[in-house]
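Excluded from the complex is one protein chain; the other protein chains are retained at their positions.
Presenting chain A:
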Amino acid sequence: MPETLPIDSVGLVTPQTLHFDQPLTLQCGKVLPEYDLVYETYGELNSTASNAILICHALSGHHHAAGYHSASEKKPGWWDSCIGPGKPIDTSRFFVVSLNNLGGCHGSTGPTSINPLTNTQYGPDFPVVTVKDWIISQARLADKLGITTWAAVIGGSLGGMQALQWSIDYPERIKNAVIIASTPKLTAQNIAFNEVARKAITSDPAFHDGRYFEHDTIPQKGLMLARMVGHITYLSDAAMGEKFGRDMRNKAFKFGYDVEFEVESYLNYQGERFSENFDANTYLLMTRALDYFDPAKEYDGLLENALKKALCKFMVISFSTDWRFSPERSEILVDELIKADKHVSYTEIDAPHGHDAFLIPTPRYMDVFSAFMNRVAKEI
């Protein structure tokens, strides 16, 4: 944490846990008899509970979206650039809820949790959860917090998919959906990258079919590789070029295979750091949730028909250099929203950072996001 908190920070925050006794039947058919959800809130819920915003996290995200947990925490929450007083998701107007999804590894019930039926870690026995399952669990969280309707459900990437699913599954409970750097379904290339990531993990000798905890080890190398390949897809060629170019750690080639280029060093560092903080089974599960996401599937593959149920207003934002979920993917969603006769606005932000641009406060992105959220606030 910086010595003095910026005025647009939500400040020190403490995660909270809610326990749910009501069993949850998942899309895969399995049942979670009970579960916990960890979440954080920023701002104040108004007397009519009409100013609540749900923040949905992406693949490796969690509940800590803004502010600091302690004075010793170096970095704020993952979306601190957009959440806080005066920021697009203005906590002086909105009550913001951000949670760790089921299957996560940051407190909510997931593969690292204890299975109440066996008293051991779930590990690979934790059922595959889907975006639809998450929406149900999030609706139950809303019930417990006294929130009947979200003023907006907002997310980037996998988070945007959750916002989209909310609009279809609970049309009366969401007034606005903000879908950023996302897609209505993955392409074969997207799934292929996920498969490489999963294969990296499952082929690590320390993986032990997902029961690595029983062997007192973790598939660190596999996780590291998975993150490295993922990380490449989150950045653009230009962003990488600008950051590292072909810079070398030493001037001359060593004609070997140790780390020589700065970009190699960076990827290794990112991979290592990630592998120390993230659970391998959760990574498998989250990438599968991505692969499976396809709200049109139960509507004969017609997204337009799925979207007909939606009642909310949509804001779709893409980024010019995002090749993980390119602007064309967002435009497909927008076209279907138009066919379904929905209120939708769409913009493509010219930003050099690739998929990660949704986390970076570029001026036009902040302007357009703020303008939309101003409208949301006016309609509370």
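Methods note: a residue touches a chain if its C-beta (ideal position, glycine included) is under 8 Å from a C-beta of that chain, and two chains touch if they have at least 3 such contacts; residues count from 1.
Criterion: contacts and distances are computed from a predicted model.
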Fill in: Chain excluded from display, named as in UniProt, from "Transcriptional regulator", "Methionine biosynthesis protein MetW", "NADH-quinone oxidoreductase subunit B" or "Cytochrome C"
"Methionine biosynthesis protein MetW"
Fill in: Selected residue (touches chain absent from view) among A:95, A:193 or A:346
A:346
Worksheet entry | chain A residues touching the omitted chain (full complex) | 315, 331, 334-335, 338-339, 341, 343-350, 364, 367-368, 371-372, 374-375
